[in-house]
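First up is the structure itself, then whatever we jot down about it.
In this view, the complex is presented without one of its protein chains, the others remaining in place.
Our next item is subunit A:
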Amino acid sequence: MSLKVVYFAWVRERIGKGSEELELPESVVTVGDLIAHLATLGEEYAAAFEVPQVIRAAIDEEHAGHDEAIGNAREIALFPPMTGG
């Protein structure tokens, strides 16, 4: 499965890029699985996802919990808690 993953704020800075296309192993089903998988991809990913529970996610631009299935999503975004307003 190929998926576009986008990163924002300190998640983006720690990984060193704003987005990438990834081939995912079949074992990645949920957003939480994706975060756990990404954390194994290298030091910079491990740093970004050091505390997985603080990471917020969106599937195709809609807020999503860690237990939500990725399904046929086109784009997953991973980012810190939002601080707008």
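Note that contacts are C-beta pairs under 8 Å (C-beta built on N, C-alpha and C of every residue); 3 or more make two chains touch, one makes a residue touch a chain; residues count from 1.
The definition used in the following text is that contacts and distances are computed from a predicted model.
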In UniProt, the chain not displayed here, chosen among "Inner-membrane translocator", "RNA polymerase sigma factor", "Carbohydrate ABC transporter substrate-binding protein, CUT1 family" or "Molybdopterin synthase catalytic subunit", goes by "Molybdopterin synthase catalytic subunit"
Name every residue on subunit A in touch with the hidden partner chain.
-> 6, 8-10, 58, 61-63, 75, 77, 79-85
